[in-house]
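My questions all concern the structure below.
For this view, one protein chain was removed and the others were kept in their places.
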Amino acid sequence: MTSFLTAFFSGTAQGAIYALVSLGLVLVWRGAGVVNFAQMGQAMFTTYIASQLIQHSYSYWTAFVIALISGAILGAIVDLGLMRPLTSRKNSKLLNSQSLRTTIPVIASLGILGVLKALAGIFWAGEERGFPSPVAPTAIKIGETNLAITGFDLFVIGVVFLTLVLTTIFFTRTGMGLAMRASALNPEVTRLSGIKVGSVRTLGWAISGTASSLAGLLVTPRTNLSPNTLDLLLIVGFTAAVVGGLSSLMGSVLGGFILGYVISFVNVYSAPENVFIAILIFLLLALFIRPQGILGSKEVRRV
Amino acid sequence: MLAISNLVTEFDSVKALNGISFQAKPGLITTVIGANGAGKSTLLRTISGLEKPSSGSIKWFDEELTSKSVESIVRNGIAHVPEGHAVISQLSVAENIELGGLFRRRSFRGDLAIATKEVYELFPILFERRNEAAGSLSGGERQMLAISRALVSRPKLLLLDEPSLGLAPMISAQIISIVNNLCRATGLTVLLVEQNANTALTVADHGILLALGKVVADLPAKEMIADSSLRAAYLGY
Partner (left out) sequence: MSKGIKPVRLKYKVIGRRSALLSIALFISFILLSNQFDPYNQSQLANIATLLIAVLSITLLTGASGQISLGQGAIMAVGGYSAALLVTRLGLSMWLAFILAIFVSALFGLFLGLAAARLSGPYLAGTTLVMALAIPSIAVRFETFFSGDVGLSVDYGVPPTWLSNLVGEISIEQWSLYVVLPFTAVALFAVLNLSNTRTGRTWRAVRDNEVSAALSGINIGRTKVIVFACASGLAGLAGALYGFRGLVAPSVYPTDLSLTLLTAAVIGGLRSIGGAIFGTFAIVFLPDLIEKITKNFAVPESVGNYLPSLTIGVLLLLTVILNPMGIAGAAGHLRHHRKH
């Protein structure tokens, strides 16, 4: 029974983080049509910034906030500096191949990932270092018995839950959120409504950057921080987004939790070495059975 | 207010607009008619900025529009309802209308509420269905929604591209009559592109006839109706 509880609670906490990563991916996919493979590189970079601040005696929460803000700025820079020039009219003439037009932004995001990793190595010597958690990562006790969940897990679940609530409010009840949804669904009509679709898209990148930063801050206490630690997170986040539906924000969150449970149960009931394979199998199954994801909608291709 | 001179818009070296010049008549309905491919839609799309002309000028109250972005042209008081029920199907009716007025919210918050109310009074069926997804509306209702989205920003110039496309004659007549009344009541200037020249000329004050990207006639509507040779040559009746 305890192993089930362990798997369940750890799955929930991990799933919460995957949901964040997945959400960030889907935000950029819906807003800009690009799968940002550099996302976790951005997270790694901003977490290093936070780590540096903490090492120089700043409080955890100061570093936390600054990391989030850096995430937003970094996301905006990637859009303004790379993605916009890539998709500008001048460049689209060079690429007369339909499939190349979709692959070039992917390759570009991989380039950014490489650059961010190298910069992190150069600035901070690429050594693996620990990262603190604001809540002690020890199991919670009720009386004498240990619950299979730590204070830190609860913190993670709480933070992610809060983020999801804020995000939902933003998208459904604010004007900017409406503008963002509209820009992703129909850019032409949105432009005709007097809205600067380009700026809205950059905001989407910034929000995605913040979500990824948050994910980085929440996951590194457990995994330690080095230029490569977050790669796995990207792959899981991507799988989560595909499983839940790349076209659905709710779906990405759902996918994140599903993956969290899958990985956690494989870890506990099978063996840790099987995790990668389990992820691959899960991804392939999802792509074969329901490619648009659980909550995604089928894309109609008009000829 | 709107002065177009020698406008040329090209698509891969095909001149859709080949030197168009005319002036809009403030407070009146001007209809742009002509055969398919004459350049009517392209004209509206060039005015609103969706297409960039290769030469010529569009002056809006003495400001040059050809170098401006779509968003800034809209914010300057020109609203464009493109052809084909330009609404966002996945959003609700209310959200579509809200979208149209978003950019004015910060400066005209109270005014936006009033504009929204007025639009619902114009098209009561939209108020009834305001929380439903726009994709579930009928063709006529969607067209009303598209026009509402444009109107809620209180434009000075309304560009209407084939509002009757795909609609039953009764419904399209209803819509055009509503637009007509609106124009008379508020002094809104309307540039109406229509395939059905007959209906268009009945309700319009002025007519511009396009053929192969050029202005062939620029006359008061009554005169255009009366000119049978013109009608026979370009409009087929």
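A and B label the chains in the order they appear, each numbered from 1.
Throughout what follows, a residue touches a chain if its C-beta (ideal position, glycine included) is under 8 Å from a C-beta of that chain, and two chains touch if they have at least 3 such contacts.
Keep in mind the model is a prediction, meaning the values are calculated, not measured.
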- line: Here the chain that is not shown touches A
Message: I'm checking contacts with the chain that's been left out. Which of A:119, A:135 or A:294 qualifies?
response: A:119
- prompt: If the hidden chain were put back, which of A:7, A:67 or A:108 would touch it?
  reply: A:108
Statement: Checked against the full complex, the residue among A:154, A:232, A:250 or A:295 that touches the missing chain is A:232
Query: Hey, which chain A residues sit against the chain that's not shown?
result: 29, 34-35, 37, 82, 85-86, 91, 94-100, 102-104, 106-108, 110-115, 117-119, 121-122, 125-126, 231-232, 235, 238-239, 242, 246, 271, 273-274, 276-277, 279-280, 283-284, 287-288, 291, 301, 303
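Note that only the chains that are shown with their structure count from here on.
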- prompt: Distance from the CA centroid of chain A to that of chain B, rounded to the nearest Å?
  reply: 43
Message: Can you tell me which positions in chain A touch chain B when the two form their complex?
response: 175, 178-179, 181-182, 185-186, 188-197
Query: So in the complex, which bits of chain B are touching chain A?
result: 48, 50, 69-71, 74-75, 79-80, 82, 86-91, 95, 98-100, 102-105, 149-150, 153
